[in-house]
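Excluded from the complex is one protein chain; the other protein chains are retained at their positions.
Per-chain residue numbering starts at 1, and chain names A and B are given in the order in which the chains are listed.
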Amino acid sequence: MMREQTADMNQTLGQSPNLVLSKPKDSVRLGEKKLQEFNRGKDLIEALGWASLIAVVAMFLINGGLQNLSDLGSILYAITRLTALVATNLLLIDILLVAHVSWLDRYYGHDRVTQAHKKLGKPILYLVIAHVIASVWQSSITENSNIIDQFFSMITNIPDLLTSAFAFGFMIMVVVTSLNFARKAIPYEAWYFLHLFAYGAVLLAIPHQFSLGSDVAGKEIASYYWIVMYVFVLGNIAWFRIAKPIIRALSSQLRVSKIERTSSDSVSVYLSGKNMKRYSAEAGQFFLFRPLTPTQWFKPHPFSMSASANDDYVRFTIGSRGDDTEEIQGIQVGTPVMLEGPYGIFTESRRTKKDVVLIASGIGIPPVRALAESMFARPEDITIIYRVRDENDAALIDETRELARIRGFKLQVLSGKRGQPNSWMSASSTPATDLDRLLEIAPNVKESDVYVCGPTAWTRAVERTLNRAGTPKQHVHTEEYAW
Amino acid sequence: MQKFDRIEMCMGTGFRFQGQSDLESAQVDFALQVACGILHEADNIFSLYKPESWLSQLAAGKTSVAQCPPVVSEIWDACEFWEQKTDGWFSAFTPEHTFDPSGLVKTWAAKRAAESLISAGVTDFTLNAGGDVYISEAASAQFDWRVGLSKPVSIASDEAGTLAVIELKGTGFQAVATSGSAERGNHIWNPKAPGREFATELLQVTVIARDLVEADVWATAAFAEGLASMARIDAIEHLEAICILADGQIASTPGFASLMAR
Partner (left out) sequence: MRTSTKSAIGAITLGVIGLSYNLGEQAVIVSHSFSAPPLAPSTSPEVSAQPSASASTSPSPGTSTTPAKPSTVAPSPSASSSQTQAPVVIPPTATSKTIAGPVIQSGYGTVQVKVTKVGAKITDITMLQANATDGRASAFPYLVQYAIDANGTNFANLSGATYTTDAFKQSLDAALAKF
């Protein structure tokens, strides 16, 4: 997109003479039908995922898996097989979900995908535990030994089972350390490191699946199915998580080119390099930001772009969130940074209405500010609500004001302490509810697309108000900042 | 097409010819007569149960190979050939160091009998030589190409029956031979064991090949060698095998599975 400097800006922008704006989009497709494409895509993806599950169950059934369940031994045998098939299939889907796969992100957005990944964790573990117990138990019945002895006998006598035992151990560790209580207790880096063992679990279990799996070993079709699944999933991971970011990083060699303090607790970081077009992103999207320094390279952070993408730089505005974002604020000019992405569906692609309300709180301003810059709109179409603690010390507030002025948008800054306990707005002199006040600011909110970005609890409060206002759920777009 | 079904008792077992032909029944009968004649001739020459047979005389030291009919020498050479091919697991030399090619003679004779039938114009048949099965190349009935594998118990017992059925049409295989202890107890020894003890690791081995003698020899060799023979046989082209271990478990070459009848 081209940069444009209006004559106006240079005269009136005493504070930020460097505000350059990209040309906003010159058209947008509206209407409900626009979402159909997404729905079709989502349906297809979900149908494929479901089909894979049905396929493995069907394989089990076709092999006579549910036939002749006459005694405990045969029942345990059936359980061993079925749980193995379903668990492995789900596990492959699970790791695909967090592979930062572009085609999943396009339809669901990073948040939904990560949520789904988390939800699958425990069921998979339960299935795997059932599988291990059933197989050892069954074996111990026929060998007439106790389960513990049988377990050790199996893993020491049957080669691929030893590696599977390790896979099992890793799985347990990965899931347990990801439970809520554990996440609170361990630092993020430690948790992340342990979580990588999930890949170890997946890989170490492969040999015994192909050599011992009753529904795989020696069965051509089944073997091909699993090989294809593994190749597909691992291929996606290899590309999206490893190869693509590295290739792009090497070709663009992004470095910090400028740092601007935007408030007492936030800075804007500009990244520049070659071939910036490769990073072309929609306004509202975010990248995983990975400073390539010895202490930070293994800790990527998600940051939204705070300005439209252009050919010269990508800009992020980073505030303190209580984690080591403070450390990032101290980043030096010239530091190489690797970006992964762009991700997110907090974009105009989801807009179906003429009227738009953009609501941001504190450090949730960057994507809102970017959207305000690039969205197609005539004056009055877009209303911006910016909730800040102190309007004299709010990130990007001047830019936002300027943008609103240039593009003719209404900007409502809600500054100061919270009013009522559950309110997402600032204190007001009147006893009006959040809903009333919102309707005053944006009377047409029910028929608008609403984009909300800020801390989780605050976002929930906004969503409640929007619900009461009658805005349909599919027109409310939120960006989670909590992971 | 007229069907024929002839059982000939010979060599202490039964040989059964089943098939069909367009030739006149008298012709077919004659061809069968000739074929059975070959069997009896071999029996007369090689049977160790007939003291007057050439082989008995040879074993008793009363004659030499040179004086015997050429077939004896032929058989002797064949035994040497197969002993080499099976890496010593097939051996015609008994623990008493006598020459006993009887394992080979039955199928060798059966093969020649089948060849004689074919050259007489009877080309569409199967021959079951006491449990070793040969299917002629021109066998027309689908049914003829299906072979049942016996359970490792005597066919006379109450428990007799079929372990599996294989289907050989279009596979290139024409012969199925089985070695086992079900009928005659332990009678196959392990040529490589210190005292040439009886091989007991397996109950039964079935080998599928393109040639009847080949199948029979390998079945004997495999029985002597035991479970490890499966890997050996797998390494040889145009051979498949399945065996039953002494505890009832089953092992086979990987390609065997594709021969199972659907």
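One rule holds for everything that comes next: a contact is a pair of C-beta atoms (placed from the backbone, for glycine too) under 8 Å apart; a residue touches a chain by one contact, two chains touch by 3 or more.
Not measured: the values here are computed from a predicted model.
Undergrad: Looking at B:L32, B:C68 or B:A92, which residue reaches the missing chain?
TA: Considering all chains, including the one not shown, the answer is B:A92.
Undergrad: Suppose we count only contacts with the excluded chain; which residues of chain B make the list?
TA: Interface residues of chain B facing the absent chain: 9, 11-14, 16, 18, 43, 46-49, 90-92, 94-95, 100, 102-103, 105-107, 126, 128, 130-133, 135, 141, 143-165, 176-189, 191, 195, 197-198, 200, 203-204, 206, 220, 224, 227-228, 230-231, 234-235, 245-246, 248-254, 256-257, 260-262.
Undergrad: What residue numbers in chain A mark contact with the hidden partner chain?
TA: 39, 42-43, 46-47, 50, 54, 57-68, 70-71, 73-74, 76-77, 135, 138-139, 141-143, 157-160, 211-212, 214, 217-219
Going forward, only the chains that are shown with their structure count from here on.
Undergrad: Determine the centre-to-centre distance between chain A and chain B, using the mean Cα coordinates as centres, and give it in whole Å.
TA: Centres of chain A and chain B (C-alpha means) sit 69 Å apart.
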